[in-house]
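Every protein chain but one is kept in place in this view of the complex.
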Amino acid sequence: MLTLQVQKPKLILEDGRRTDGRRPDEMRPIKMEVGILKNANGSAIVEMGKTKVLTAVYGPREMHPRHLALPDRAVMRVRYHMTPFSTDDRKNPSLSRREIEISKVIREALEAAVLAETFPRTTIDVFSEVLQADAGTRLVALMSASLAVADAGIPMRDLIAGVAVGKADGTLVLDLNEEEDMWGEADMPIAMMPSLSQVTLLQLNGNFTPEEFRAAIQLASKGIEELYKLQKETLTSKYSAYKEVN
Amino acid sequence: MLTLQVQKPKLILEDGRRTDGRRPDEMRPIKMEVGILKNANGSAIVEMGKTKVLTAVYGPREMHPRHLALPDRAVMRVRYHMTPFSTDDRKNPSLSRREIEISKVIREALEAAVLAETFPRTTIDVFSEVLQADAGTRLVALMSASLAVADAGIPMRDLIAGVAVGKADGTLVLDLNEEEDMWGEADMPIAMMPSLSQVTLLQLNGNFTPEEFRAAIQLASKGIEELYKLQKETLTSKYSAYKEVN
Amino acid sequence: MLTLQVQKPKLILEDGRRTDGRRPDEMRPIKMEVGILKNANGSAIVEMGKTKVLTAVYGPREMHPRHLALPDRAVMRVRYHMTPFSTDDRKNPSLSRREIEISKVIREALEAAVLAETFPRTTIDVFSEVLQADAGTRLVALMSASLAVADAGIPMRDLIAGVAVGKADGTLVLDLNEEEDMWGEADMPIAMMPSLSQVTLLQLNGNFTPEEFRAAIQLASKGIEELYKLQKETLTSKYSAYKEVN
Amino acid sequence: MSLTPSNYNIVPLIKREGILSVLEKGSRIDGRKFTDFRSLSITQGYAKKAEGSAMVRLGDTAVLAGVKMKEDVPFPDTPDQGNFIVNVELLPLAYETFEPGPPDENAVELSRVVDRGLRDSKAIDLKRLCLVPGKKVWTIWIDIDVLDYGGNVLDASMLAAVAALYDAFLPKVEINGEEVKIIKEEKGERVPMNYPVVSVTVAKLDKFFLVDPELEEETIADTRLSISYLEDGRIVGIQKFGSGTLTTQELDAVESIARASTSRLFEELKKVITRPEGGVTQ
Amino acid sequence: MSLTPSNYNIVPLIKREGILSVLEKGSRIDGRKFTDFRSLSITQGYAKKAEGSAMVRLGDTAVLAGVKMKEDVPFPDTPDQGNFIVNVELLPLAYETFEPGPPDENAVELSRVVDRGLRDSKAIDLKRLCLVPGKKVWTIWIDIDVLDYGGNVLDASMLAAVAALYDAFLPKVEINGEEVKIIKEEKGERVPMNYPVVSVTVAKLDKFFLVDPELEEETIADTRLSISYLEDGRIVGIQKFGSGTLTTQELDAVESIARASTSRLFEELKKVITRPEGGVTQ
Partner (left out) sequence: MSLTPSNYNIVPLIKREGILSVLEKGSRIDGRKFTDFRSLSITQGYAKKAEGSAMVRLGDTAVLAGVKMKEDVPFPDTPDQGNFIVNVELLPLAYETFEPGPPDENAVELSRVVDRGLRDSKAIDLKRLCLVPGKKVWTIWIDIDVLDYGGNVLDASMLAAVAALYDAFLPKVEINGEEVKIIKEEKGERVPMNYPVVSVTVAKLDKFFLVDPELEEETIADTRLSISYLEDGRIVGIQKFGSGTLTTQELDAVESIARASTSRLFEELKKVITRPEGGVTQ
């Protein structure tokens, strides 16, 4: 009787494909570009399906106010923010609790990679703006942030690549789309420094058996390798392009 | 016709007793305990009927930011706060105007007692959290604060004890309950340093004749003596207990 | 059918007069007074029709926090604020976006006139409170601010006088009233340092042809001359009054 | 959180001694007797866009109160009463240390003391602000702007609030059952006031009790007691300000001193609020 | 409260002299003529989740505008009009001194100038955003993100806003009397635009007038005048920025210079906003 009620759609179709035609272990199309902003010291934009995030990095630079500076390392200041028109309903531009939490997990993930001890008493500012939100925004933001930090010439242990693994109609799926995010049984974003085999971000909502959890990590690792390769190419091609020009 | 309308109940019954069975000059059951928190320098919890307030004291300690420190005394920072589930309807956790005013009158009352000039350039922080609100919270908070300051080993001119006197159906009543608070004709919270006979907090809403005002102060003084005795016992028993252990 | 709908009234009547009986080039009655507050270093109140604005000036004085001080000039801090009962519907006392913008344009207009370089490392604070809002508040505020700065003895290149020119039923009108403000086709507030022939504030909403724009400036200039004369008389009479007393 | 203030308007010790030495001689620095109020003027109708207003000057203190109202819904626990909101603003115009921003604890305390004085005394009749029980009531705001901060802002604010409320009219309304039509342009009834209230503040300074302290006295006072009264002598509000203390004997004395001052204030108020149609207490 | 800025993006005096000496020779530091706009690109549909969007690059300045809407109630004084809200964000991505937080006075001013340019010019037809008079209307938000702050953000923002609005569709609606059914998934009509508006900013720097100032010029300019125009030459908005001054003769001159620049902007806009079904001004 209530027309408001929305029914969960079938997420895995007869042919084993997902609602957007992908196989369970297939990621969405990806695009990456660095150095696209003029004022920032480093910048990058990453698109994954219809999710698009732009990140600017300023720094290392003097910390204000001074008493927040750390004697042995750079302070990282990280903001994950969604532009009001990035979502179906307009998002209020002030920071939501969700954005506060995600800013924190992205900061902690970046701190694992950035050699902040190289720049004591300074700050490294990382501002990510979600331009289109369609599942996976925190990982796309984190990847663009890691590229932007690299683009700013700040030394890192490794780049960071990440992807979500979920469960849809009982099947593990790589790189959730928005329907799977909303109706699926689990969503586990995971990010790594791939060449060091270190996990820098891990969250889960929904439910996994312990076995599914382990399988999900394996599935994510495959996706992360691909993403990492693309990240390195993106950086290389920019800097080789520079060399040709010079 | 309107069922929303609530009728004032009879506050003084046929037998001269109050709605909760007390005589007009009888206080609610009281419990006090100090030293119940681990991290705080001093702490106390006081229960008076169904009102319950926990206070923690930190300090004397360095003041931040420095320019707010005073050269000749400790700054006292006092917060009276109600936890969201302390009231019938959930209280929004942000500070209300009522909480701002009560924080101020509690601070001023405490400043009369604390020997703040002993600790120039420092701050003494007093945080009271109302866990159950059922009339008299500011006085219960103030008593727990004065015990917590003592428990922190900060020298005081005297402890502070306080109680409200009100008027219910024309009768002066000691230590209002919530019905008398809501439906009575007057509510006068008063707090003293009993051994110095000094009033440190005084407010009134409702109405008193000048004669009632004077009688109310006398009635309060009796209650305050009792409360003060209990406060001293609470502190003594804690520290004598300590002595036995050592 | 909808009674909510309000019809635009005729703004220019048969006899060429406006709804309040003025000719198109006629301003509302004006009153000015300086030195009316005790604590402020300078103060002024200006009334123009039913618009009334009080301004207090404090300074030049030490800047807090220090790091906002400028080495070569005084910082000006300007607030344009409407009291809650200055408008038809009560105005929320917190600063609206409109008040933020107007504070900025008034600050910039004043900075053109005040010899801020005379007082490096200080601040000059200008607080305008709109007591009655009935069209033209920003210009009345700016005029009272310029008088209050003068009353504080702060040197200026010139006083500032300003008035709005609008278009009502196709006719250029000087010093809009509230109906013309709401229903007219254009509203252009303009302020000048009259003896220097310099425009210090200029805004327009609505529409003007380029020819109307030029004619509007001419019309405003006439009004500004009158206002300026009155401002100078106001200051002179205060100080000559002083002389008589001494 | 409430902090010990940084003695923002500190009076040098030497000034304190000066003030005290004058008091020892039985007078005050501005020549008043201990029990005198300063010069007082009350002007109704000062702010033309308010539904009622009053400017009060008490010595160097200037306070402007304005009344606004709007149709509203009642609170669930008072379905047959209007809403009443008092808001005092210590405007940055008024004193050199006042900064723009939301009301600080001093402004909040002033608002709440004025509110209680008017509400709990039943000076304003909130039941007569009900239009349709449980559905529609008036919300009355009284905003009080402190324009010049010259001491004893509370008593001036209470005078301004009362005078502004007596100056105020509600818009005209036509009620048909639960249908309420408001004709904003026309004046309706007066805001329903039962009687005026006054507040008297007494500062304790060493062994002296000073009525209506001006700014320097207030600054060096040990404590202040503000008591609100009805004309029949009933006390309808008390607030102790500041961290000094009083004995119960001193409370007695202060209350008697304060009560003695009320007749002057009621007289001044009645000069402006007495109504042709029958006087202030009808 | 508005403060004299701490010259956050101060250009050293020697740079000012450098810029002026180039101007003396009749050219600008980037080689432009005084009356030239920088290179301009306008890309509609850049932000796929918005109902309409446009990315504008004007020299080194990059601005992204997006349109969202929702069903709403009208304001009581405009029962037959939709609501329209412009919000400019000077994102911390865009410049080294920009901090996260609520819009500062510069962002608020930009929002309000763009809003007035579009609203008072009647470029957007707010009456056609009414669904049921007095009951239901569309609220249109246009959010403008400044991504790279390279000077003359206002003119870029106005271009982005106009292009985004021309890109935008309302959801499909079915109206039966006062029943409004909104089918979010389907495109309905275009956002009702009457005609485009452009803003032209001219910086006064010493005796020179520079159209479309880039960041360094803007920083050292005495004042800037931004004028909004319709294609027929009518002025539909003016804002003077900064504490410098102009004579009335200079106002004349600036207005003429600004007006001369509008044709280029309208041309560029029409490349993207011209619609098959009849052109931009229908």
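For this structure, a couple of remarks:
When the chains are written out, they are named A, B, C, D and E in that same order, and each has its own residue count from 1.
In this text, a residue touches a chain if its C-beta (ideal position, glycine included) is under 8 Å from a C-beta of that chain, and two chains touch if they have at least 3 such contacts.
Fair warning: this is a prediction, and the values are worked out from it, not measured in the lab.
Taking every chain of the complex into account, the chain not shown here touches A, B.
Of the candidate positions B:63, B:133 or B:176, contact with the hidden chain is made by B:133.
The residue from A:20, A:108 or A:233 that touches the chain not shown here is A:108.
Summarising the interface, subunit A meets the missing chain with residues 2, 4-6, 68, 70, 73-79, 97-98, 100-101, 103-109, 111-112, 116, 188, 193, 196-210, 213-214, 217-218, 221.
Contact between subunit B and the unshown chain involves residues 37-40, 43, 50, 52, 54-56, 58, 61, 79, 81, 83-90, 93-95, 125, 127, 129, 131-134.
The rule is short, and it goes like this: only the chains that are shown with their structure count from here on.
With steps allowed only between chains in touch, the distance from subunit A over to subunit C comes to 2. Averaged Cα coordinates give subunit C a centre that lies 27 Å from the centre of subunit E.
For the pair subunit B and subunit C, the distance between C-alpha centroids works out to 51 Å.
Within subunit A, not a single residue touches two or more of the remaining chains. Among the residues of subunit E, those in touch with two or more other chains are 1. A linear topology is adopted by the chain contact network, the touching chains following one after another without closure. In this structure, the chains touch in the following pairs: A-E, B-D, C-D, C-E.
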